[in-house]
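Of the protein chains in this complex, one is absent; all others appear in place.
And then chain A:
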Amino acid sequence: DTSLAEVNSFSPSMPISPSSMINQYKFEDEPELRDLFITVDDPESHITAIETFITYRVVTKTSRGEFDSSEYEVRRRYQDFLWLKSKLEEAHPTLIIPPLPEKFIMKGMVERFSDEFIETRRKALHKFLNRIADHPTLTFNEDFKIFLTAQAWELSSHKKQGPGLLSRMGQTVRAVASSVRGGVKNRPEMFTEMNDYMETFSQKINVLDKIAHRIYKEEREYFNEMKEYGPIYTLWSASEEDTADSLKGVASCIDKCCKATEKRMAGLSENLLPILHEYVLYSEILMGVLKRRDHIQGELDSKIDALANKKTEKDLFSEEIGKLEDKVECANNALKADWERWKQNMQCDMRSTFTNVAENNLRYYEECLATWESFLASQRVDLHVEENSEDRP
């Protein structure tokens, strides 16, 4: 497919038609064109005098020239992922940086270091790095490369350079605060639309997340009751003679359906629940990105307002304003492109996740159907045999 090959060279001089843009955004659907493969696995517990923490193994395989080797294996802890995220936000304030799993789980009875918690976190961290790898801009970020390749001590010393974590966090906080003051009145229409969209999307995705959890909970309770149900038929069969086989047949059907329901539950927790959760976090991230864009715009707007009041020193100001204008245009363009990309991905993710949910349910019902149909067939055969034997003299 030649059009695909042209677009994926990332050459800025290529004409970007809408259809080829779509192909570019579907980049992650075609793994054979990827040149960076990352896995996160093997959680390990570390106990020191001060603290206990978990590290995860991060394995990178790549064919890219800028990497010295083709394979790397490092161990990273959650803090390191936080550092990476904040560096990316700092470097690209108006790009949509993928979400990290939360530091703590507030609800539920999941303990901090329970196997379930660690596994959920591991999967989310794996997703996080892969989403970065698939992002046309972020994938070439220097800190990202260091994160994937540096040994522990190298990473520590690299982290110590540059502004601390707290000051970077402060940036976003100030951006959020300042958006109240500025940047909104001159906001381009597109970003107001984006803001409105995100507000509704955020609402809906949160509700969906709750619904999905509720469904999981109900399915689990159903499973628990079903586990008890089948064995009663088996117990009954012990008191009966003629009907013992039929009763045992029903017991076996119920047990099979029980196992099928367990599979259905597993499907939910592996697919739908993590995706919906990820997009709940995404909606928060996007609101943050919009605020940062507004903040950048706000800086420009307040300088322009200041200029209007000072007739002198015009030259000095106009250079500053020029720089700010460039900054705003960059930010806007970056966000615009990334927004389109994000939307395409979201659509793709939602489509495949919900289709998967439907397939899970179909599989469940088809398995149960087969079980009961085979039971029915066996019963009808028996009845038929009985009738025949009665007919004989």
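Convention: a residue touches a chain if its C-beta (ideal position, glycine included) is under 8 Å from a C-beta of that chain, and two chains touch if they have at least 3 such contacts; residues count from 1.
Note that contacts and distances are computed from a predicted model.
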{"item": "Protein name, per the UniProt record, of whichever chain is missing from view (\"Trafficking protein particle complex subunit 2-like protein\", \"Protein YIF1\", \"SNX4 protein\" or \"alanine transaminase\")", "value": "\"SNX4 protein\""}
{"item": "Hidden partner chain, touching residue among A:56, A:147, A:233 or A:282", "value": "A:233"}
{"item": "Given A:59, A:208 or A:337, the one touching the chain that is not displayed", "value": "A:208"}
{"item": "Contact residue for the chain not shown (choose from A:190, A:266 or A:376)", "value": "A:376"}
{"item": "Contact footprint on chain A, counting only the chain that is left out", "value": "197, 200-201, 204, 207-208, 211, 214-215, 218-219, 221-222, 224-226, 228-229, 232-233, 235-236, 239-240, 242-243, 246-247, 249-250, 253, 257, 347, 350-351, 354-355, 357-359, 361-362, 364-366, 368-369, 372-373, 375-376, 379-380, 382-383"}
